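Only one protein chain is missing; all other protein chains are in place.
This part shows subunit A:
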């Protein structure tokens, strides 16, 4: 699912201070404005049966019903004295038989230096209007598009589910959450409007030109610049644990590094911090060892083959096998020495050369009771793809660095055993009581920072490791609801941090 952040029209505001103070808080008002031509999108008259609480009798009616339904959720979640205008259309977006761009949305206008905002800081228009207490676009001539002044522009894939476009997986237009194998449009739109309302770094470049990642938009709104641009309202809360500072205080080059710092970039706003305890304890691979300094908790990833693993599973004592730079470690049936080493134990095997399932099967045939694949390159623990229905032992993965630590623990443990049995390090799946799933060690929720960068998606989402799943992760999960506050979700707390 691709959810790009688009922003094409930019305005700078130099309003006089006649704007009144923001009044008492009131629920936001959201207006949906269609730009679809006759017979298309919202105007599609194909007859349909009511579905999942959506009473519409044409495809177009049902689409608009969901828009209104989702807009109502956002109206209740936010306060603003200024009407929020969403321009919506159904268009032919990129798709193939097996993948599709579902849609995209973003703040259509962004502002800096308006009354009520932090000076020299870019804001999405809906938020800027709220803070200013007036519609900053009032009185400005339209750019000829008919939607030049709107707050948010959305477009969704009109062909989704048709032949050649993720066939069989159309949008589910019911509002009861029972989407089955279809794509839940309520959640998709809820997510996209979240971006448009301000859940996005918006004015810092995270696009496909690698050398420009981290550049800020200049004050004129005309180009991304290496230095001298204005920060986004997001940057004060984007805290990089490696650099030890926020994006606000970084150079463009430092932001470029931070944008691809996996599990290293966190949100440190106060409202999110207050809600972060809703995240559950972080699952970890726990290594127990008698050798002082060798016990530890490590991040792990899971495999698409073998039994499903869960917290509480005891894997067993660890063992290593010989390196094999020719065929790849674990790629051939184990010889007598390796078989003796892994029988009844968990084999630690380097990634590389052959498939993960091949290595796991060879280990299983040699009597191993589990497998830990260590990455053979920098980066986090890899997800283990592959299929082999005959594999019955659990397999997990760790990073290259952690794989080295596991091997060191095995070696260090040996002298701590008995005269008849060497000491051993053993592995189990546990939770780290000091860390929450999707947060850093200080409990700050993590932003999505995969390496390499995913253009338009990186940084402007929560990290995929968050548990429970959050609305503003880059993927729409089946267990999302329509509650946007803790203990279900952290969307509204983030928006409050930036001024909502």
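Following the convention adopted for this analysis, a residue touches a chain if its C-beta (ideal position, glycine included) is under 8 Å from a C-beta of that chain, and two chains touch if they have at least 3 such contacts; residues count from 1.
As a convention for this text, contacts and distances are computed from a predicted model.
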What is the protein name, per UniProt, of the chain that does not appear here: "Carbohydrate ABC transporter permease", "Choice-of-anchor J domain-containing protein", "Na(+)/H(+) antiporter subunit G" or "3-methyl-2-oxobutanoate dehydrogenase subunit VorB"? "Choice-of-anchor J domain-containing protein"
Which residue, A:302, A:424 or A:482, contacts the hidden chain when the whole complex is considered? A:424
List the subunit A residues touching the unshown chain? 288-293, 295, 314, 316-317, 413, 415-421, 423-424, 426, 428
